[in-house]
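The complex appears here without one of its protein chains, the remainder shown in place.
Our next item is subunit A:
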Amino acid sequence: MGTTDKSEHAVLLKHVYYGQGCTNVLKDVSLAIPHGQWVCIAGRNGAGKSTLIRLLNGLLLMTRGRILIDGVEQNGCTLGEIRRHIGMVFANPDDQFVGLTVEDDIAFGLENLCLNREEMEQRIRLYAERLDIVHLRHRHPATLSGGQKQRAAIAAVLAMEPAIIVLDEAASMLDEMAKRDLLDLMRAMHDEGRYTIISVTHDVEEMAEADRMIVLDDGMIAADGSPGELLLQEELLEHCRLKAPFALQLCRELKARGIDIGELVREKEVLEALWAYHSKRYLTATGTGG
């Protein structure tokens, strides 16, 4: 079983419970996330989203069930190993900054991995370049903007080279520009194929980009499917107190005005559909297309 788990699933949860006192925050959650998938976790406040991801790397310990990360069974002895597999980015960019400079902050995680100095230097250079924060290397966190701090936090996490990246509402304290940047970054990371991305979010545009959407409600999985399907369900959105993504709203508005390009949730898809629609119309009108 162990070997098949390793090859198939980055994250595997089997009947996981978590409770404080007599109340169960999570009830019988079973979940399998294959390698390389981008999963977003939605649900209203208090649904258990943050609890669920904190269980993955043992920041909270489940009361019952099994959790396997990359085929490694989670228990007291394997926490250290599991935390090497999972990198976690938190909502508040300030509270996850340990070092006095960006460079030292990236080094903090690497020191925990007991890497030697050359290796650390090499990784700091590599990931600072990749996240475009080379010019910020020697800056104190208090002198950085929210977006810059979040980039530094992601660099620090990626430098540890984990296979699974968990983002806990990482964009929630950022302005619109920084949010877009972060989403672009997540897209790039996903395209690279190295990372399994699990992101807790309230942002429908971010959900639309994911491969898979899991909706939590009252500690249980209420829905699990592609965002393209789930985001169409108005009842579900309303229950999670979400608005339909802009692209979908646009499709519906266009349909009401007689331009039917279907119901799409991603901006890029809508753009492509509109081009296709336009050229089809153009071809029919000029009589050049079949």
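Note that in this section a residue touches a chain if its C-beta (ideal position, glycine included) is under 8 Å from a C-beta of that chain, and two chains touch if they have at least 3 such contacts; residues count from 1.
Definition applied: contacts and distances are computed from a predicted model.
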Record-based protein name (UniProt) of the chain missing from this complex, from "SUMF1/EgtB/PvdO family nonheme iron enzyme", "Cobalt transporter", "RNA polymerase sigma factor" or "Cytochrome c oxidase subunit 2": "Cobalt transporter"
Option touching the unshown chain, where A:Ile86, A:Ile198 or A:Ala273 are the choices: A:Ile86
Listed residues A:Lys14, A:His140 or A:His278, member touching the removed chain: A:His140
Contact residue for the chain not shown (choose from A:Cys114, A:Ala256 or A:Ala285): A:Cys114
Identified contact with the non-displayed chain, of A:Ala42, A:Val157 or A:Ile221: A:Val157
Residues belonging to subunit A that touch the chain removed from view: 54, 57, 59, 80, 83-84, 86-88, 90, 92, 94-101, 103-104, 107-117, 120, 140-142, 156-157, 160
